[in-house]
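With one protein chain held back, the other chains of the complex are shown just where they sit.
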Amino acid sequence: MVETSYYLVLAAIIFTVGATGVLLRRNALIIFMCIEMMLNSVNLTLIALARQWGNLEGQIFVFMIMAVAAAEVAVGLAILIANVRHRQSINIDEINLLKW
Amino acid sequence: MLSQYFFILIMSGLAVVLPLAAIVMGHFLGPRRPDEIKNDIYESGVETIGETWVQFRAQYYLIGLVFVVFDVEALFLFPIAVAYQQLEMFAVLATIFFVLLLVIGLMYDWRKGALEWQ
Partner (left out) sequence: MDTALLFDNAVVLLPELVLAVGVMVLMMVDIGRRGQNGSQLLAGLSVAILLLGIGASVMIWGRAPVEYLDGAISDGFALSVRLVILIAGVLGVLLSRNWFPAIERQGGAFYSLHLLAVIGMMLMGTATNLIVLFIALEIFSLALYILSGFYRENARSIEAAMKYFLLGAFASTFFVYGCALLYGAGGSSKFTQIHETLATGGGNPSLVLPGIALLLVGFGFKVSLVPFHMWTPDVYQGAPTPVTAFMSVGTKAAAFAGFFRLMMTALPSFHDQWAMPLAILAVLTMTVGNLTALRQSSVKRMLAYSGIAHAGNILIALVAGTAAASSAAAFYLFAYAFMNIGAFTVTIALERQYGNENDVEQSRLAGAAERFPVLAAAMAIFMLSLSGIPPLAGFFGKFLVFKAAVEAGWAWLVVIGVLNSAVSAYYYLRIVVAMYFQQPEQAGDEKEQPFVPASRSSVFVVVVSVLAVVVIGLQPGLWADLLRGLGQ
């Protein structure tokens, strides 16, 4: 049996990769994907911990996260498309109407 | 334990080799005299008119979004199916309520034209 800590470390690495992607990439779609990756690393954490504790709550949590992630994608893509219609670009550097 | 998988390995080896052999042999043995009619598209419908690289209408994304959401909501019905024998009345009613929510959402999408293919 693989130790829980290995899973936690792997999940933390995936989470960090995702977070770095969000901060560095300029394409809104890729940023979505990175956010999904971060959510999936959380799922991995939860599954590993649920196995360690031997209860189901972690797995239920994973179900909820998956549903929320789907809803988030639906909302996010709709907003993205509305944005593209206004300025024909998904580069987030060009989202610059509002600033101090 | 591992020896059982050995047969699967042999089978997958065969599965790769046999069709490869057929293709390679056909390539070397068959005569080749191409002309215009032979190079025509056949069996898959008529020749296309105009560009084949059409963009999907943006309308398509609506159907995609509706699919993504409803697809994942089906996830919640699996545990109910697994535990079906032990469900209480309350859980059954909760499930019905959940499905009702989805139906109302679908009706809303439908009536608002999100499912129209224009």
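Each chain gets a letter, A and B, in the order it is written, and its residues are counted from 1.
The working rule: a residue touches a chain if its C-beta (ideal position, glycine included) is under 8 Å from a C-beta of that chain, and two chains touch if they have at least 3 such contacts.
Predicted model only: the values in this text are computed from it and were never measured.
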item	value
Residue of B:Y5, B:W53, B:F90 or B:W117 touching the missing chain in the full complex	B:F90
Given B:Y60, B:F78 or B:Y108, the one touching the chain that is not displayed	B:Y108
Touching residues (missing chain, whole complex) on subunit A	8, 15, 18-19, 22, 28, 31-32, 35, 38-39, 41-42, 45-46, 49, 52-53, 55, 57-58, 60-61, 64-65, 68, 71-72, 75-76, 78-80, 82-83, 86-87, 92, 95, 97-100
Residues in subunit B touching the chain absent from view	88-90, 101, 104-105, 107-108, 111-112
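Everything that follows uses one rule, which is that only the chains that are shown with their structure count from here on.
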item	value
Subunit A residues touching subunit B - in the complex, by the definition given at the top	63, 66-67, 69-71, 73-74, 77-78, 81
Complex interface listing, subunit B residues touching subunit A	58, 61, 64-66, 68-69, 71-73, 75-76, 79
